[in-house]
Every structure is written in C-alpha cells, then in structure tokens.
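First up is the structure itself, then whatever we jot down about it.
A single protein chain has been removed from this complex, and every other one stays in its place.
First chain written, first letter: the chains are A and B, and each begins at residue 1.
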Amino acid sequence: MNPSRSRGLAVAVLASAVLTSACGLKPEVKDALAQNPGLAGGAGGGQVAVDTDGDGTVDSFTTDPGAAGGGTTDAGTAGGGTGTTGSGTSGSGSTGSGTSGSGTTGSGTTGGGTGTTGGGTASGPTMPVKGQGNTTGIDFASKTITVVVHGPLTGAGVPQESFRTGGPKYWEQSGPNNGPRLLWGEWKVKVVAVDDKYNAQDALRACNSAAKSAFAIFGGAGTDQIQACAQSQVLRRANVPYVSSGVTESGLGNLPNYFAGSLTYKQQSPLVIRAAKEKGYLNKKWAVVITGTPNFADARDSIAAELVKNGALGRSGKFNPDNDIILTEKAPRDCLTVGNQLRSGGYETVYFLGQPLFFGQCVNQYPTATYTGPGPSFGIQSVADLACRGGAGGFKGFYLHPSPDKATAQAAAKGAPTFTDDIEAGIWGGMQQLEQAFNLIKGPVNRESFISSLAAAGTPGGVLQPSVFGGKTRFGGTGAFLNQITCSGTNGVIKTVATYKK
Amino acid sequence: MDPMALEVVVPVVSGLIQGSVYGLLGLGLVLLYKSGKIFNFSQAEIGTFSAMTAAFADQGVGPFPDLPVPLALLVGLLTGLGLGLLIERVVVRPLFSAAKVTVVVATAGVLLLLVALGGFLSGPEPRSAVRILEGDFLTTSSLRVTDTGALVVVVLAVLAVASALFFSRTRTGTAIIAVSQEPTATRLVGISVERTSALTWGIAGLLGAIAGILLSGTVGVVFPGSLTFIALVPAFTAAVLGGVTALPGAFVGGVVVGMIESFAQTNIPKDVLPGSGKVVLFVALLVVLLVRPAGLLGKET
Partner (left out) sequence: MTAVDARATTPAEPAPAHKQGRDFGPIRWLPRILVLAVVAYIFLWRIPQDEGGAAAIAADACIYAIVGISLNILIGHTGQLSLGHNGFFGIGAFAAAYSLTVREVPFALTFVIAGVVGALFALVMGLVALRITGLYLALITLVFALTLEESLFEVEWLTNAGAGQPADRPEWLIADSNFFYFCLAFLVVAVYIDYRLLKTKTGRALLALKENERVAEAFGINVTAFKLIAFVISGTLAGVAGALLAYRIGLVTASGLGFNLALTFVLMTVVGGLGSRIGVILGASLFASLSFILEETWMHEVQQFLVGLLSFGSTSAEANLTQYAVGFLGALGLLLTIVQFPGGLGQQLRAFFDWTWGKPFDVHALLHPQDDGPGAVEGSSVRA
C-alpha cells in the first residue's frame, strides 16, 4: 500500500463517520464516533492515514462472514481486521468530503471487521472521486454504484428468477434494519440482473452492453457464458472488473480484469475424489459423462487423471479414459442413448458435468448410480428438483458447490432476509464477496483500484469460502462445500455434509 | 460386458422408443399432408401445449382444479382437439386459396405463437409432466425400458393401423382424401370442404396431443417449445422418409430415424464427428428425396 502523501489534502472528517456496514454496529457506537472523530480518523495534518499492517491482504480471516480484511488505520483505535462474529461485513467506512479538514476515519470498532483508511494508493479518502480513474457505473449525484449480475434468467438451462432477486436481497435488504447496505458510509449499490439466456453469445452481448452502465459485473452461472464475458474485448478495454464462480480455466488465467471467486472445475477434481473416498464410492465403476466442449477439457483431463491415479474402476477393469468417458452434445435432446450406455456398462458412479436439463433426464434414465461432480455454479436445487421430478426417487448424488445448502447459508449470512433457494444464497454470497472486494480499496474508488486491490489480496469469505488471489492467480477459490442430494417425493433435498479446503 | 449389447442392442431399443415418438408426431404430419398438402410446423407445439395444460390440470395450477390423472389427460387431449379446430378456422381456412408454402409459413407463425402463449402461462422453467405409468417394463443388466416407453411404441402401432383403416375403410376417411384431390368436384357431390378440413385438423390436433403427452411423459418435464426442440425435425424427416402419402410410413420412418440417430450417436464418437446423428439423417433424407421422392412406403404419383 502506498502511504499517501497527500499534502494537506482536505479530508474533513465527516462528523458522522458513517459506517457502511452498520449491521453489527449499534447506534450508540455510531454516535460515539460521530462525537469523537479522532477516534476513528487520522489526525489532521494532512498526513492521511497510512496502512499500518497495511497490506490489505486477507490476513484476518475469521469466522465473521463480513470481515473485509484489509488494512487498519493509523489512528483508528479499532480496525485491524478483528472482525468478530458480529455480522458487520466490512465496517470500513471512511468518508470525507474533500474540502477542508483532514483526517479520515477507519472504524469498524465493534462489529465490522476492520478499519479502513483514508490512505491507499492515490490520495484522498476511500470513495469514488469524479475524474479519478474509470468511474463508469458510479452515479455521483445519487451516490449509487451499479453492478450487473448475469445469469440464465431464461433459456435452455434451468432458468431461475433467483438470479434476479439474490442481488437486491443483499444490497437493499441486508443492511441495518433490513435496509440498504452502504459502502463507505453512504454509497448505495444497485444491482441489475441481465439475462444471458444460457448461451455464450447472448452472455457476451449482455456483458458488453452492461460495460457502459455497470461498474463491475458478476457472473452467476454457466461456463461458456462466464468465459465469453471474461474474455470480452469490450470489458477488458474498459477495465470492467469481472468476478464469477469458478468454472473452466481455459483462456481465463491471464486476463487483467477477471477473478474466479470460487474453485474451478479442475481445482475441484481432487476434492471429488476425496468425497468419493469419504463416502465410500471410490472403488466402484466410474463413468465420466461430460459435454464435449474445450471448456470442459481441463475438468475432463484432471478428473480422468485423478481417477486413474486413485485406482477407480471402469466398465472393464481399471478406469480407462478411452472407454469410460462419454462425451455428449452441447444441447442433447434426450438421454435415452446415454442412459442405456451407462446401464450396459454397469456403472455405479457417474461424474456428470453438462446441461442441467440433460442431467435431470439422465438421472431419470439411470437412477441407480451415485452421481457426483464439481459444483456447477449456482443452481443445484433446481437441478436436483428436475432429477427428482422425473421420478428418480432412489437417486443420490454428492456435488461440490461454492455455496452450502440453504439453511447453512442462511446461518452464515447473518442479518439476511430469508433465502428462497440456493441460487439466492449463492448470489447473496457473491455480492458479499463484491462488497469485501470494494472494501479492499484504499483511496479513490475506480475500476482500476478495484482490480488492483482485489488482485493483490482476496476476500475473507462468508456465505462463500474465502478467496486468495495474492497477486499470483486469478482462480482464487480456497474451498467448497460437499452437498448431498436426495429426493423427497418430487423435490430435491440438498444437505451440506462437509466443507473442504483445497 | 458384452460389446454387442452396447453397440447393437442399446441403439436398437433406444431407437425404437425414440423413433416411435417421432412416428407419433409424424402421423399427424402425414395426415395433414395427405389431406391438404401442408407441412404443419405447429404440430409438435400443439403437443407441448396440450401436455402443458394436462400438467396444469394434474397439478391444479391457475384456473384448473387439481384433477386426477385420467381427467388431466382428458384436458390435454381436448386442448389438442380445440387447438386443431381453432388453427383450422382462424389460419388455414382463410388461406384456402393461397399458395401452400404460404400456409406452411403461417403454421410456423402458429408455432411461435404457441411457444409464446405457453411461456406466458407456464413460465420458462421446466414443469413436471403428467406421469401416466410409473413402472419399468423391462430391466436387464444393460437395458431399461420404462412402461411409458413401451406404451409409446404400442400406441404408435395401434394409431398407425387405425388411421390407415380410417382412410381406406370409412366414409369420412375417403371424403378427406377426395377433398384433397378434387375440392371442387367433391363439393359438387355434396361433401363440405370446410367440414372435412375442420375434421382433419381436429384429428391432427388430437394426434399431436397424444404425442405430446406421451413424449413429455418419457422425458419427465415439459416447457415452452420442448417438443418442437426435441422432435419436430426428426418427425418431419420420419414422415418424408416413410412417405408422406402413406400413413404407416410415419411408423416405419419414425423407427428408422430413431435407430439411425441412436446408432450414429453410440458408435461415432463426438470428437470424430459432432452431431453424427443429424449428419447421417440429413444424408439419408437427401438420398431418399433424390432417389425415391415418394418415400419408402409412399406411392409414386
């Protein structure tokens, strides 16, 4: 972190050093801060707060879902990433009007994780400043930052309304008194959900058009769609921060503006094996049913290698990638053929990675196997419902996933309104990740500072597992949840049975 | 495991069931072609829509009470019948004198309209279809045939024979053929062209509904456009392969199409030739049309 040497930069301590995530912060505390700015802010003198431990890294993981890690203040009494179990997510909250005074704030005494500082890369307080960097998507008049979430609201996947509702549930209803959640004390976030129609072309269209209105974009689901947006020329040129669930690694490793916030399919392969060992289905006949797209090549090769290494069985004898991998079409019409291929091979465990609708059909055709695989991004509940709806009553699956079951997510997301399903919980968690990323920024907030501060650090987790980028990788996931799927009548039942770290 | 099972038996059985579904849709297509020289692009979507209303009635959605399965199926069949009659009255009849291709484009419009209406009513999410039969007809180490799958084959066979008899043995059946060949002369002998046309479309709608309900039963779910997506083009191919002028042709064509697809999918790896089923089908269709345009069972005209 750059100690900022803003010469007498006028940063008035706003009398009410408004705390963004006042979630865990009681009103009295706010008042105390208000009356005693010094408590929170740097002293006058223009020497704006410097990050003491200053690395902005995620050295402060705690169980606090909200702690934003990150720096402390020079003067702030609290800070320091001590997030308690309180739910204050980020507790940053410097403000400052940039006119006269001095100092800054830093806060997060009780609830929120950390103090932030007014220091940072450039000069001035942590907040968007007009004309400093690319501030597209930030409306200075209404102090609103727009972010876009894209997901399959319609289309051949399993369309989900929850991609639309998860975002507002975080930013508009999870703040103090179920009100809005504010960044740096006073900046609102508006989430707009756009439809990628479950195909890459429409996703790219949607993302490119979002680049002019949104500050950052979050990719909810769909490998091809996420890859298309991440590789977008338009997004890259405009420095649009793009955060998504982990999917493929193909072509995404060296993009300046892309971040995978959870484990990629390839990273999950060893965990799939670990789950199989623990749940007792490793030494069985395995089939890998996977869409034949280059985007799944890394998943396919890594799981095949793991299966061979760990001595899994195949149709005849040991698992053999040539015989036991069934490549499928991108949009298969039915699972009669594949279902009967599985049956005639006598497979007991099926690693399945493909279109949700197709998964439901295959499970119906061949319900006797144990299904497993890496987490699709969000949407496991609807996938399970689809499988169970067809009447595959005895079906059982173990899937890795970036977010836990609804109840676990609800417990981790303190103060959140009730989630309707896992997609809402997952998007909520993704938004939490975004807020944590926002709170890593020191100094003027813009696309460039968002990207550089997130790339250097990571996020402490919450509903989702923590992520660590640390300047080295863009696939920052550190863990996943193992969710068990069973059917209760025609409804899928998801239960988180383990939490795995990479 | 016996390699024969994988490479031969599986495609044959999968192909038979899948092909029967194509055949069921193809039957309605052949009926309309035989009577009016029309390719009805909305045939599969009539099926989707009917399966959807049956599911509404089964699950008690919207204005529907929660009905038992047989009544829900009846609702579905009536929907198909009603749609057939409505399409005839509103779209087909005003276009009696128009070029046939115009009517075909109009049925494509009906297809889109039905997808949109289905979307409004049901939403884009897949909806559970009505489950007619629950059990397994046959389960061996390498094959599973569900009761619904077996039912599709039986229903197709019965309907193909019944409709062949209908056209050769009944007055109404022969009237339909007569109208298609000589509308003016038929009118002169006192057969109402309008009534015959309505009757044909009503039957076609009913056939579509049967196909739709059965197919969504084998797939498990129904959503706007689902049958069109799964089966429309294979059904057309089945109809043309079998011969659009011969009703049992749809049966034969459907089964041939189903098996070709299944064989190609099982035996030609995707990384060698993606979409191998479709390629083989296209070639087969092209060859049949070039060499024997009347189809496998059709009569040369």
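Keep this in mind: a contact is a pair of C-beta atoms (placed from the backbone, for glycine too) under 8 Å apart; a residue touches a chain by one contact, two chains touch by 3 or more.
Since the structure is predicted, the reported quantities are computational estimates derived from the model, not experimental observations.
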item: From A:Thr135, A:Ser174, A:Ser232 or A:Thr349, residue that would touch the chain that is not displayed; value: A:Ser232
item: Residue in contact with the excluded chain [from A:Thr126, A:Thr146 or A:Asn295]; value: A:Asn295
item: Residues from chain A at the interface with the omitted partner, ascending; value: 153-154, 159, 161, 164, 195, 197, 199-202, 204-205, 208-209, 211-213, 223-224, 227-228, 231-234, 237, 250-251, 291-295, 329-331
item: Residue ranges of chain B at the interface with the undisplayed chain; value: 37, 39, 56, 61-63, 90-91, 94-95, 98-102, 104-106, 108-113, 115-117, 119-125, 127, 224, 233, 236-237, 240, 271, 273-279, 281-282, 285-286, 289-290, 293
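The definition used in the following text is that only the chains that are shown with their structure count from here on.
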item: Touching residues on chain A, where the partner in the complex is chain B; value: 154-155, 158-160, 292, 315-316, 327-329, 333-334, 336-337, 339-341, 343-346, 357, 360-361, 364-366, 382, 386, 389-391, 490
item: Chain B residues touching chain A - in the complex, by the definition given at the top; value: 1, 5-6, 9-11, 13-14, 17-18, 123-126, 128, 131, 134, 141-144, 218-221, 229-231, 262, 265-266, 269-271, 274-275
